[in-house]
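Okay, so here's the structure we're looking at.
Missing here is one protein chain; the remaining ones are kept as they sit in the complex.
Each chain carries a letter (A and B) given by its place in the written order, and its residues are counted from 1.
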Amino acid sequence: MPEFWINMGPQHPMTHGLWNMKVKVDGETITDAKPEIGYLHRGYEKIMEVREFQKNVVLTDRLCYVSSITWSHAYCLAVEKMMGIETPERGQWIRVISLELQRIASHLMWLASYGPDLGLLTGLLWCLRERELFLDLIQLMSGARMNQNFPRVGGVRNDLPENFGAMCRRSIEHFLEKVDNEYPKIFHESKVFRMRTEGVGRISAADAINWGVTGPNLRACGVNVDLRRLDPYETYEEIDFEPQVWHDGGAGDSYARFVVRYNELKESCGIILQAFEKMPKTGPYRVKSPRRAEGEGYAKTEDSRGEALFYVIGDGDDRPYRVKIRSPVFCTMAATPMLLRGNKLADVVAILGSVDVCVGEMDK
Amino acid sequence: MSAPLIPNLFDLCKVLTAAIIGIVQQIIYALSGPVPPLRGLGDLLGSDLVINLVTLLIVATVVVLWVTVINLFTIMWVERKLYSRIQDRYGIMISIWSLPFWPFNRTGRPTHKGTGYLQNLADGVKLLQKENITPRNADSAMFHISPVLIASSTLMVFAALPWSSGFYVANLELGVLFILAAFSLAPLGILISGWAANNKYTLVGGLRAAAMLLSYSIPMILAVIALVVFTGTLDPILIVQQQDRLIVLFGTTLPIPAWYAFGPQFLGFLVFTVAMIAEMERVPFDIPEAEAELVEGWTTEYSGMRFGIVFAFKWLRMLAASALISILYLGGWGGPVFATLSVGGVPVPIFPEEFWFLLRVYLLSAFFVWLSWSIPRVRIDQILNIGWRRLIPYSLLAILIAAGFRVIG
Partner (left out) sequence: MSAVAGHVPQVTGRPVPGIEKEVLEQLRAAFGPKLSDVKIVRPQLLEVSIDRKDLVPLCTYLKNTLGFEHLSCITAVDWKDRFEVVYHVENYYNGCMVQVTARIPYDDPKIVSLTGLWNAANYHEREAWDLMGITFEGHPNLERILLPTDFKFHPLRKNFAQEVDRQYITRRKLRGGT
């Protein structure tokens, strides 16, 4: 049978978003792949040039709707670097807590969609059940479960509610118990799961760095790069946490990416608990930002999916002159042909699921 | 030790048929006064041939209704509730109290907190009223024939499958062979539908299904061969009767029934069960219908009741597979009758054979459901790996063990 191209998408139940992946199959083996993106292009960079600095936060929330606080925070950080202002300390700690809560929610959403990709629909229900805990916490903190519009240029929108530390502790305890006892039974200890994910979608560390892969995908290849350690922002220098790297060397397969993200869940819980102990009990959480600004500001943060970078240029107006959004998934998409080549057609979803695609940020 | 509720379905229906035909005969004889040729028709109706034929049709209808209405709905309900509870949620809850008319609309009581038994009926009605779409370039004849093929081959299985020692349509001497053959006709239907729908997804799904089902038929049949070495017969009723005693081990009688699963056939039992899970196309072996990659696999292009047929018959195949496993390896319908009531002179056993059989079938199905919803699906080449490189050697080993034990005695 000759080789032919199969379209996986744009309407596909398991590609998590609106994009198309053309794979060329020879029987069951993939010989080539070509992603086609841009179905969700909304013209962000152009729109953001006509909104005031603060009003752009509403837009950046919706870049990756699953992990919105991390994106808005990256934008606010870039604008603050341009304006030359700095968030007060309590505001920075609140930002760290909100980022880590959002990171846990985003990773749980990823896990909830990765299970059904492989046929494990129970994983969907269990992970979404735990994600509800964190969405409740985020709602208490910021008022919304999704697209919260929480970070501000100069701080955050509001202070944490009273007793938030105790509430977080209770939710995290419940969550860690589930993560340590229930989840490994269907994920790590399931032989079929390991059979499906080990050895598929390999990428070497040199290839990954060359193609611009960042974040958990890069840490799964054994490269110890976490932007919260390499280029610390906010108060991450004072928190004691360990970037999760796959230490066995040479892997870079789907199982490694899964394990790295899974361990990051537990790590983020530790960060939140430490933040509650170390943060000042009172203090300002926001600084008034100037209305007009000139210069250029650049910030890169460790988003749930990799390195999110904002480059903002202002020319003295109250709107940015140019905003550039660097999305980690956009760069990983360039490496997907390399991930897919040589694997079987049934592995496409296992690999693309482990790479954690979020189309909103990819297409801007 | 065990007694059936319906000692002989054929005789029971024959009584019914004889009564009905008697009435019709009386009417025709009464009418044949003015019209003499009708008398011959009346005689024809009363003859053995017609009565037996009509009885056979009635028996077949009864069994088909029993399987597709009562058992299918129950097994679908069991699966949906069980997997919902595994997933930490309530599951389907539409029951008869959700109907919006009197006498079922209770005021002030929740309408959606019932047992959920009627949900499957509602889904069936929903599928009935959908539009039947045929893709334009599809091979129309084959596209429409294959659900019929799958449905009819599955129902043929139930023609030879006994539900107790009296509740069956036909008791063939080669019953097990017939059941396995009818079971294995479905891959043909799947392959035809995968090709005929003119869709790359369904083609890939159909080919995967064909590869998997054909390669898992071999260990299935080899395991049955290992069993037949022991039983010496392919008649399902005789096989169950042979298991209706207790194990005798080195002269002592253990209080364990002599099911073939407990004895030297244990390996064959495992091989047969795994092969049956693959034949049923359940997760972990449901790669042909893999939702993740192939949308719905080989059933992608079916809509409306055609989809309903292929979808529902997946459960019927699960039922048939569980029934077959329990007949061959788990003692069929053997079980103690704790008491026998006498209702109007007719002995009614309290726990009849049908009850024990259904218990086994449903427990086995529940186990399959539990397995399905806890494990991811296995990739097609890994499935074929398991089938060829692991199951076939194990089944050959089972034949060897069975032959060895038979020689020993």
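As a convention for this text, a contact is a pair of C-beta atoms (placed from the backbone, for glycine too) under 8 Å apart; a residue touches a chain by one contact, two chains touch by 3 or more.
Keep in mind that this is a model prediction, so the values were computed, not measured.
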Of the candidates A:Arg62, A:Arg145 or A:Arg229, the residue in contact with the absent chain is A:Arg229
Among the options A:Glu100, A:Asp117, A:Glu234 or A:Glu307, the absent chain makes contact with A:Glu307
Sole touch to the unshown chain from A:Lys46, A:His174, A:Lys191 or A:Lys278: residue A:Lys46
Per the touch rule stated above, chain A touches the missing chain via residues 37-38, 41, 43, 45-47, 49-50, 81, 206, 209-212, 214, 223-226, 229-232, 243, 298, 300, 307, 309, 311, 313, 321-322, 324, 326, 330-331, 333-334, 363-364
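We adopt the following convention: only the chains that are shown with their structure count from here on.
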So, in whole Å, the Cα centroid of chain A is separated from that of chain B by 48
Within the complex, chain B is touched by chain A residues 4, 6, 8, 12-14, 28, 115-122, 124-126, 129, 186, 190, 192-193, 195-196, 344-349
Note: in the complex, chain B contacts chain A through residues 83, 86-89, 200-201, 204, 283-284, 286-287, 290-293, 295, 373-382
